[in-house]
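In this view, the complex is presented without one of its protein chains, the others remaining in place.
Letters A and B mark the chains in the order given here, with residues in each chain numbered from 1 onward.
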Amino acid sequence: MEEYKVLQPFKYFNDHISVNVRPDGRKFDQQRSIKLNANSVNTADASSLIKCGKTSVVCGISLELATPKAEEPDNGFLVTNVELLPLCSSKFKPGPPSDYAQVVNNTVNDILKNSKCIDLKDLCIVSDKLAWVLYCDIACLEYDGSIIDACLATLMTSLKTLSLPHVIYDIETEEIKVDVNIRHPLKVTGLPVATSFVIYQSPDSNVALMDPTSFEEEMCGGNGANLVVCWNQGLLCGIHKFGGATLGTDGHKKLLNVAKERSKTIEEVINTCIANETSE
Amino acid sequence: MPLDYRRFNGPEDSVSYKQFSTNFTRSYDELFKGLFDENGKRIDGREFTEARPLYTKTNVISQAKGSAYVELKNTKVVCSVFDPREIVGHQNEYSIYGQIYCEVKFAPFSCPRRRRGLAPDTDERALSANFKTAIQTAIQSTKFRNFQMDVFVYILEHDGACLAAAINAACLALTDAVVPMMDIFSARTAAVINNQIFVDPTEAEENLALMPTDNETNHGIITLTVIDHLRNITDLQQIGSIDADCLIKVIDILLEECAKLMPLFKDLIIDNVFEQYKEHQVYLSIKKQVNEELSNKVKEWTLIVKDK
Partner (left out) sequence: MVEEDLKDFKLKPMKCELNFLNKSDGSAILAQGETVVLVSVNGPLDIKSTSQNMEKATLEVIFSSKGGKPTVSDRFKENVIRQTCETAIFGCLYPRTGITITIQELEDYGGLLPTTINCTCLALLNSGLAMRHVVAAVGCALDEAGNLIIDPTNDQIQTATATMYFVFDSREKNLVTGFSTGTFGEGVYDEALERCRAASDLVFNFYRDIVASYCNVIG
């Protein structure tokens, strides 16, 4: 079987799809098992690790202080960066981020901004003088498809467990004092959940596969997921479709509903994880 | 520093909030006192010559040929090794040695004092170079001539002795990837502060060991890598100011500590071999079954064809 997969990948894949099963035995709209853990890295101010099947992503948030921009004196900063390390797959080479890494980075950042779950005004301490900078660094340790889903889930878990230390700012002397023992949790409204699909153009009809693996992504065009649907508690906060095969209107609607159902599951997973974390 | 166009950048003047907390502005003596508990032991309850327990797990990254995760209490390191690949761009030059490419990276959130940048800095480059010298002697690079093998290390959390943890992880990852090697190797770190030797230091101890002091006492960090059976020291890294007598003393202690790691590694490797053997047996039995079924089908069909 392994030899067949290596020598004839397209035929191998098509043979599976034509009998309505995916190479790893899942149904078309079935997701992989998820493991989520919060605050596993002690040096970060908030962190979490997610494992969706064989994709694992770790997110750590570092807090820093800076002067707000002159044009937006009441806003803090939220800087997210996704790193696709060469360590996680032989697809990625060492050096500066590839075009694909930048696309993933931009998509995650767009979804976070569009969902408006963090109000940048909350990050401001003293207008025009001092504001928080949230560096959210997401690193992929294992790459096996659906990277955007995993990145967003771990990012949201980290943000939800984040608390900001108390800051005393003396306006006259411009002296800053930080009391790390008093911490206020960060206000996070909503919980965006992304779901990736690939659309496979089989000879009979086009089928959509949820939560694709890296192999499935390769078979359906080769550049990550074809469709990313992002739900934020009953509202859509981003639909990104990147070329690839097309689906009719009905098929498209069905996918939106599948993604909606999944977003509820993921939401539950994240909330349970955070509840477990705080009770410990 | 030039602006990175390939990533999102934060404001230029941002500083970690930890610099403004009361813990940050302590003097040397205060910090030194902070290393000990009331019984004169180290703050985590260890003796001075006691190393932290090592937790290891292999085959953690499914996409890599071989991988390992190593944990020294709070120091967490992942390492992955990939298949040898052809060297692009130097096709005309034939080399009898295979090349090894090593990269050690810190996660931006891994350091307790400040956030690290995403682009590789000088620390990381120096660490990568050291890491490479430590591991390349053990690898039989003549077995993959003209090819390049990649070894990547990612430090998720830094609490001292990163280089040693990375080298230990590399040893396990390389054996997991079945790379031809002379023998397995291991590494340990020790810090010297005020003439006192701290085996397997934490980040706080390392920080103090490198802090400049007025009095002329020994201080510094030493990392030692040794190949097990040959008792070869492949790499000795020493930073700071330490006199020869003290250095020899430290080397003796570290050699002993490195040797202590060996049974642990061997157990893990043997376990892995057993498991893989079992898996292979299962695979073979399935293959046999499938082949039998197929040959039966073929027989059936040939009969049908003959009948016709």
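Everything below uses one rule, namely that a contact is a pair of C-beta atoms (placed from the backbone, for glycine too) under 8 Å apart; a residue touches a chain by one contact, two chains touch by 3 or more.
Note that this is a predicted model, so its numbers are computed, not measured.
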Residue of A:166, A:241 or A:254 in touch with the missing chain, whole complex considered: A:241
Contact with the hidden chain (one of A:31, A:89 or A:105): A:105
Sites on subunit A contacted by the missing partner chain, in the whole complex: 99-100, 102-103, 105-107, 109-110, 114-116, 221, 223, 232, 234-249, 252-253, 256, 260
Sites on subunit B contacted by the missing partner chain, in the whole complex: 5-8, 88
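Here is the rule we use: only the chains that are shown with their structure count from here on.
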Cα-centroid distance, subunit A relative to subunit B, in whole angstrom: 28
Parts of subunit B lying in touch with subunit A, wherever the complex brings them together: 4, 6-11, 13-18, 20-21, 23, 60-64, 74, 76, 78-80, 82-83, 85, 101, 103, 105, 107-112, 115, 118-119, 150, 152-154, 156-159
Complex contact set, residues of subunit A against subunit B: 41-45, 47, 54, 58, 60-67, 69, 77, 79-81, 83, 85-90, 94, 96-97, 101-102, 105, 109, 133, 135, 137, 139, 141-144, 165, 167, 176-180, 214
